[in-house]
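Shown next, in structure tokens, is the structure this report addresses.
All protein chains of the complex are present and in place, except for one that has been dropped.
Now for chain A:
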Amino acid sequence: MAVEFQGGVVIGADSRTTIGSYISNRVTDKLTPVHDQIYCCRSGSAADTQFIADLVRYYLQIVQHNEPPSVQTAAALFQELCYQNKDYLLAGIIVAGWDKHNGGTIYNIPIGGSLHRQPFTIGGSGSSFIYGYCDANFKKNMSQNEAVEFVKNAVTLAMSRDGSSGGCVRISIITEDGIERLFFPGNDLP
């Protein structure tokens, strides 16, 4: 999930990858950088999303302008890949980051390849269980600490109810000053 706050965005995810009901990786990092201040949260097929994220990272590196790319640019690249190849992919991607002209921004790209800009967004299988919690507890213009607590609690709740989610909570805070990574081990969650 990703949440806009005053000054940037906070993104978070669980750490479970499964093959059916076997947990193939219990400490996955689903928060993937595609540029210095642009991250994506990957859900769906790990192979598909890793490949797409690598492609977008490549494109953002190759095409350089005078200033860093906007989050909107990265999101548009993700959308193009997800939409045009919709028959072959199973990828739900959240693009979040900070750029100079728009501050912290979040884009959700669900399975079909549509693009949705939102103040906060959730995705992945565990998200079904926390729509109510998130709708009730989200506020605009939260402080950084409030946003981190919101994400940590929401992801923890999703993990507690969804078998395909679990492990640890990884959080990343992206602001004008850069990125800060936080880690909350699975035995130390609310």
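Quick note on the criterion: a contact is a pair of C-beta atoms (placed from the backbone, for glycine too) under 8 Å apart; a residue touches a chain by one contact, two chains touch by 3 or more; residues count from 1.
Methods note: contacts and distances are computed from a predicted model.
The complex includes a chain that is not drawn, and of the options "Adaptor related protein complex 2 subunit mu 1a", "Proteasome subunit beta", "Oligosaccharyltransferase complex subunit" or "DNA-directed RNA polymerases I and III subunit RPAC1" the UniProt name matching it is "Proteasome subunit beta". Only one of A:L55, A:L115 or A:L182 touches the chain withheld from this view, namely A:L115. Within the complete assembly, residues 83, 86-87, 110-116, 118, 128, 131 of chain A touch the chain that is not shown.
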